[in-house]
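First the structure, in the form of structure tokens, and then the observations on it.
Yeah, one chain of the complex is gone here, protein chain that is, but the others are all in their spots.
For clarity, chains are labelled A, B and C in written order, and residue numbers in each chain start from 1.
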Amino acid sequence: MKEIEIDEVATPELDDPVLIEGLPGVGHVGKLAAEHLVEEGDSTLVRRLYTTEFPPQVTVDDEGVAELTCAEFHAVETEGEDLLVLTGDHQAASNDGHYKLTSAFLDVAEAFGADRAFALGGVPTGELVEEYTVLGAINDADMRADLEDVGVEFRADEPAGGIVGVSGLVLGLGDRRGFDAACMMGETSGYLVDPKSARAVLEVLEDLLDFEVDFGTLEERAEEMEEVAGKIQEMQEGPSVSEDELRYIG
Amino acid sequence: MKEIEIDEVATPELDDPVLIEGLPGVGHVGKLAAEHLVEEGDSTLVRRLYTTEFPPQVTVDDEGVAELTCAEFHAVETEGEDLLVLTGDHQAASNDGHYKLTSAFLDVAEAFGADRAFALGGVPTGELVEEYTVLGAINDADMRADLEDVGVEFRADEPAGGIVGVSGLVLGLGDRRGFDAACMMGETSGYLVDPKSARAVLEVLEDLLDFEVDFGTLEERAEEMEEVAGKIQEMQEGPSVSEDELRYIG
Amino acid sequence: MKEIEIDEVATPELDDPVLIEGLPGVGHVGKLAAEHLVEEGDSTLVRRLYTTEFPPQVTVDDEGVAELTCAEFHAVETEGEDLLVLTGDHQAASNDGHYKLTSAFLDVAEAFGADRAFALGGVPTGELVEEYTVLGAINDADMRADLEDVGVEFRADEPAGGIVGVSGLVLGLGDRRGFDAACMMGETSGYLVDPKSARAVLEVLEDLLDFEVDFGTLEERAEEMEEVAGKIQEMQEGPSVSEDELRYIG
Partner (left out) sequence: MKEIEIDEVATPELDDPVLIEGLPGVGHVGKLAAEHLVEEGDSTLVRRLYTTEFPPQVTVDDEGVAELTCAEFHAVETEGEDLLVLTGDHQAASNDGHYKLTSAFLDVAEAFGADRAFALGGVPTGELVEEYTVLGAINDADMRADLEDVGVEFRADEPAGGIVGVSGLVLGLGDRRGFDAACMMGETSGYLVDPKSARAVLEVLEDLLDFEVDFGTLEERAEEMEEVAGKIQEMQEGPSVSEDELRYIG
């Protein structure tokens, strides 16, 4: 097997599509948002990307059939812009791998005619979030006004540690090859999988790219998580759960 | 030394052989099962595979003679199907290495004419096992009926974390190059080397591939382990052995 | 992306320039010193070096614009010698990467005509420093007298553990390709970012290369750090802060 292998599943004609990246990260916000787009939208699986940077692993489905772990691109046609949505269960295993993988992702997007990209993710606040602000970062100062128009907030030098992983490189490497790219990060406690933060990110994206998506299933998931959070809060008020333990839930 | 070097020891004519993989893993179930096939069957060492992915290590035999660590393929002729059994003391050291190594293993199998593979392993239950169920995963839905006929169980989305390592990739990479492959995982506590679970896996394999193997030595080993387990249980009922300590025995 | 990519930003004519390296390390002494030279001197950004050895990361500036993490070379013209100053936020991620990166840094310096290099850094003393001695190491015995003339101290076999990272390799690899190189290490506690130690290193460099730099901003920073150190000392005299906690501040 080569370092990266890409299976061509379908190649629909897309009209100046926008790359939407949603791989695992803080609160799984980006992953939840991107998967929700694929599940609720008019989507077609177009590419599978296998790589030796992913764990040597298969997942097993409800029929017992194993699938080699991969990242997937779906074309999602909306009433607004065409989307090319990247989802998957893993980031790369090494520094080097992150660079190679993101380059390959941008290659695929470019081949479909994309020259814009949105990296979706979460930004940890360390406390339970009441209002889900979406924080932005861009790789071209000209993009800022449009993002602020739909409610994205910009704060000087935030996030303080920069943006790490594929999302960061979609901006950084994207810039080096001519992509206008932004990262949209939903605020989230950082302790729990956060469907509400994913919704906040998607709402901003809807406004920006002029499409609509149903949030039913994401709301259900949010309610489930709320119950979990409720139980945790009860436990916190009790004597025995430390912040450290909380950190590793979800 | 190249990344992977394969020594050709013998090249008997095999009739549509089945690759049987049994490298170290949970409860050493796969390794015990595959080694038992080699020891008890009519077996011939056919290939040694050396790789820089294995630890830089020699083992020392009872005469003080050192052997460079390697994986071995034995041809095992049975009254049913011909087997090509892969055994060894190590998995790869890196993600990347797992992919390369499994590719090389499948190359060898292919060169002997194999297009079916069974990856043997264990699945941890976290508690002492009374009845040794064998759990299955397949890379082609058509294989399921035959496996169920010999008692292999399929449970939706299990094992939950997927299958990791060479066994997982025998299914995943095997699928990408035309192998019908299944993983047969004996239930095992996960705390101890488990010859009984290895036997359960082999019994299923016997029925499926129509051969018989004597279980004498595996039974002896099982009895030894039973004594160990007994002592541990005594200790558990005593005051001082924690579950954590148990986890690292065997 | 290639392993190392170098963007040519400007290529001023430099007169036998001296490479000054100041990447992160003990007390951030080298980094502070080199950045101070760039900020206070008559400096021009000449090269940006991107590498897959750096974390997959962008930094976000005060406008929300992301920049791919990189190392930078600035030409700094002084009334004495021309300087080529190397700064950045990271060292390499692997042994191998340190060698490759330092080779690339020396390539850039060589292309500008440099055949001398000074690696700036800190040497930990484990206690708060009163007088900021600058310790030296050289890759050619002939350099010693000049350095001693400006106050650099040489102590047999110090630093005891040798010099690790890019600074060490600027000497070691530099020697193998004809660079006269020295490392100048300001004594520093090792617990805190240390602008005073950076100043001590720069003062030695001023004398050696015959230029002057204003220390205003470095003094301000030193005062800030002094406050931090003061608070820490108070806390130390109180009951609860261990040395371990101190070690990770700054």
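Here, contacts are C-beta pairs under 8 Å (C-beta built on N, C-alpha and C of every residue); 3 or more make two chains touch, one makes a residue touch a chain.
Every value quoted in this text rests on a predicted model; they were computed, and no experiment measured them.
Every shown chain that the unseen chain touches in the whole complex is listed here: B, C. When the whole complex is considered, the residue among C:A92, C:L120 or C:I232 that touches the unshown chain is C:A92.
Residue in contact with the omitted chain (choice from C:L19, C:L120, C:V134 or C:C183): C:C183. The chain omitted from view is touched by exactly one of C:G64, C:G136 or C:P195, namely C:G136. On the side of subunit C, touch with the chain left out of the figure occurs at residues 92, 94-96, 98-100, 102-103, 136-141, 144, 154-159, 162-166, 168-169, 171-173, 175-176, 183.
Residue-level contact of subunit B with the missing chain is found at 1, 3, 5, 50, 52-69, 93.
Methods note: only the chains that are shown with their structure count from here on.
Graph distance from subunit B to subunit C, where chains that touch are one step apart, equals 2.
Multi-chain contact residues of subunit B (touching two or more other chains): none found.
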